[in-house]
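The complex is shown incomplete by one protein chain, all other protein chains being positioned as in the whole.
Order of writing sets the chain letters: A, B, C, D and E. Residues in each chain are counted from 1.
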């Protein structure tokens, strides 16, 4: 029995509120149950040094957690003067996931910076971030196309992410915090709209796992992502 | 004529949404027009080193601005590895303003940490932060009292803050971003519920100002704060 | 009764020793009683990035306190690897105060950097810094004019600063350390030679204050600044 | 055809030189072809703060790359003043992989710190690090047992890691640098001696991948790890 | 011919002004010609962690250069967030030099912190710092003895330092800035009152040097230090 009473293959309620803030070219508040992440996409007409003059664009991401997004207050990374290893790992994952479905040449020599700030945390903040980031990116690219700055669409696929894990011996979908902190193994899958994989990260926490379990987690992830894709479609009116 | 069409002594719409997040002991989303700040109050049963064993409590604050809260994206302080001088100045001001109306002895040997994170910025983020922080602090103290951890109320007064400035030669109340960036002088006033001053910060931007102008700005601030006090009362159900 | 035996409206002895060091374009050791600050003005024929190519100059300031300027040794900020919030707040205030009386266009595309280093502290280090900084700035600008690099004088006014506070219920002028650490409220006023205000910072420490008290503090500040202006005139031979 | 001429399921030569340095409780120079990593295990009779007094041990890892381990010199992280996100990601992975096969309770209240320093890099530094770290850990634990400080062996399994990837459309084992920098997808697998998985990290680089490809990569990883396990046995004389 | 017209074995004027500031237990402004260093000694009734409970004391030093002590303004180390290698090298040298003549056991479990802040630089700041530091240390120890906290004098010898160098082929004493920046070799000698050496640091700048030259520089250093010892005696009234 899951703490939340959900079935093993049952997602939490997915909410996607576009245009949550007004300045960013793309902005969305995404919720996976009580996990709430504010994601913005900012267009910058410049690229990082290593890409200058190559006629190619870049998509990158930064991630942060508000100090009291969690049950007990964590320290503010800006005050500590450094981002934790966990933060850096997550923001690198978000960036890679979006670049996996973006044609950087078609984007032209500009950069889209995704900011994922966790307002409230209850497990799955990185997967909610990726899933919301796709919507924000979509909105920013739509704006570039509407403004005539792009003619071809550089976004090749949808992308979404979900966590799964083995909890009390049972593979379950979309771990919330009580599950996440007690799972024997957990995995994050980043899937694309055509059923391909962009990223798999599976980790033994208390017990190692076998190939069959990995595949069962992947099957759950496919169920979850299909629901996220639907929510993304609805949010972007497609 | 103000860019927003407001009268010189007209505030923007004040919105206070309590319990915006669920983990913090106090939590509020405060809006002064398009400026939106998420404020949380976290109770910690410990005090900073300089107060240990003195039977006295502490109230402190941290402030941050999400990178794309602004018109163009600013850099993330956690990624840069340091908080700007402006950020530190603001968080020190918020902390002082709250301590000015708190009986730290009555609070007992515990700390309340206020986090003010600007979701969207349109001028006046520090004054919205202080005004919202009082509500979050009130909620956290109410919780301590409901839990029987405090018998006497350590909050002596309400406190609110508002910016005023001289814009195109006219003193105006509650500067928004277009006014703030062009004002000849601007001032932040922190007032208490009994009409006293906790803090005055007035600064010449393009032109110095005189005593009479300072007093006219203070009069506007009194108008603004009376409306904020009313909104605080409504939000806390008093 | 003040600890020093001074009357409520009595300043400490003001000393201004020009040319205290020899390399800087302007250099002064200013004393407000036992508070001693070494201030230098350095001319740099370049401007910060945000001003490049705009034909406009800049005046900025840095502030530091020698570790043993105080009663007990404080830690060295260079060794700790960061400037405190207090330091940053003060150096921002010094810079703003000087820019308030400088015509930056008339200064041309160059920068004057003011360094204020507290040799000995006994309260009022930021106001002594501002008051001394004006003399160092004046000397540096005089040098630019003597060298034919400037024809029009970019300094529009004198500027001086003084602290006042409510000590034992009485408004007093020019707080020394014993007063500063026990005042109910304290305020720093930055005034210009024509009687205008460049900056007002008033803070409740142990008790909030009212409008009438603010005005009494301002009246004391006018008395103090008139004496500082006289000392500045004498030091610059005007 | 692979640049090295290897067959798709062919590992590079694995070399493990125990006792490469003399001070550490465990020390090994591991080579996967031209990739050379010096791994040491240091026993510390203390645990991190979060474990104090819980009667449980800890295994953690740090990772570094000598500046000229690579084709062109990279900057020294100690001189830059921070570890890159990549470095932190790798050292977190190494630590998790070792903890996955260690009974931390049986280790007792002490810590084993693994240092992985890349002397020469040619792809696969993180998997060589994990594979070598197991040997160093084994040596350090053997020392604890020989010294009578441990009676039961806290190491439950062997652990090894290998990278695989899709290169020119073909799944290949043990990517070297020319392959790694051009692979369409790459994956790192951490396997235990009993055939279980401790960690899977698969990433789309130029193209997304499907479930079948993931499984083929895993099958290659099993081939590679069986050879690493043999080399570990030989190095530890088991 | 030296730029200053001095003879090869001629020191600049040595000035030592004790009690330059009032809070420190020892304080001195030392001048070697235009080089001026403010040195303070602060007594702290605690020792660094590695000495706790050993009944032994410590003498340590910190060094800083005011940004405009030099001909052109240097950046402020506190603002840059780190001390340069040169700064750290110098402060380590000062500390070692003082510990070389102090009986740390006789000092008891307390620390004396020396702060050397260069007000004006014209070559030789580190040697002036050491020479002045001895006076400040002497004053602080005298205070401990006068207060009855020490019965035996922990200072075993005087210590002084001077730079020498080979300038235009000629060994010269007490390099000023124009010489220092053009010397073929320079050396800093730290000598004790009984003619022993505490530290020798000789460096080839443009040309290597030979043993005979090293000895000639040392002979010059003896001449210089005897004059510094005399000035120290005069300053401390011995």
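The working rule: a contact is a pair of C-beta atoms (placed from the backbone, for glycine too) under 8 Å apart; a residue touches a chain by one contact, two chains touch by 3 or more.
Just so it is clear, the structure is predicted and the values come from calculations on it, not from any experiment.
Engineer: Omitted chain: which shown chains does it touch?
Structural biologist: In the entire complex, chains touched by the missing one are D, E.
Engineer: Please pick, from D:4, D:87 or D:182, the residue that touches the omitted chain in the full complex.
Structural biologist: Counting the whole complex, the residue in contact with the absent chain is D:87.
Engineer: Looking at E:4, E:70, E:88 or E:182, which makes contact with the chain not pictured?
Structural biologist: In the complete complex, the chain left out is touched by residue E:88.
Engineer: One chain isn't shown here. Among E:44, E:109, E:153 or E:199, which residue touches it?
Structural biologist: Only one listed residue reaches the unshown chain, and that is E:199.
Engineer: Going by the contact rule already stated, which one of E:6, E:23, E:96 or E:110 would touch the omitted chain in the full complex?
Structural biologist: Going through E:6, E:23, E:96 or E:110 one by one, E:96 is the residue touching the chain not shown.
Engineer: Please give every residue of chain D in contact with the chain that is not shown.
Structural biologist: So the residues of chain D touching the unseen chain are 21-24, 27, 34, 36, 38, 40, 42, 44, 62, 64, 66-73, 76-79, 81-83, 87, 113, 115, 117, 119-121.
Engineer: In the complete complex, the non-displayed chain touches which residues of chain E?
Structural biologist: 82, 85-86, 88-89, 91-92, 96, 100-101, 157, 187, 192, 194-204, 208-211, 214-215, 218
The rule is simple: only the chains that are shown with their structure count from here on.
Engineer: Supply the minimal count of touching-chain steps required to go from chain C to chain D.
Structural biologist: Minimum step count, chain C to chain D: 3.
Engineer: Looking at the contacts, which chains touch chain D and chain E alike?
Structural biologist: none
Engineer: Could you name all chains that are in contact with chain B and with chain C at the same time?
Structural biologist: none
Engineer: Using C-alpha centroids, which chain lies at the maximum separation from chain C?
Structural biologist: Of all the other chains, the one whose centre lies farthest from chain C is D.
Engineer: Between chain A and chain D, two touching copies, which fits better, same or different residues at the interface, with half of the numbers shared as the threshold?
Structural biologist: Same residues, largely: of all residue numbers at this interface, over half are found in both copies.
Engineer: How many Å are there between the centre of chain A and the centre of chain B, using C-alpha atoms for each centre?
Structural biologist: 33
Engineer: Distance between chain B and chain D based on Cα centroids, please, to the nearest Å.
Structural biologist: 50
Engineer: Considering chain E alone, which of its residues make contact with at least two other chains?
Structural biologist: If we look for residues of chain E contacting two or more partner chains, we find 81-82.
Engineer: Looking at which chains touch, is this a line, ring, star, complete or other?
Structural biologist: Here the contact pattern is a line, an open path with two ends.
Engineer: Which chains touch which?
Structural biologist: Listed by label, chains in contact pair as A-B, A-D, B-C, C-E.
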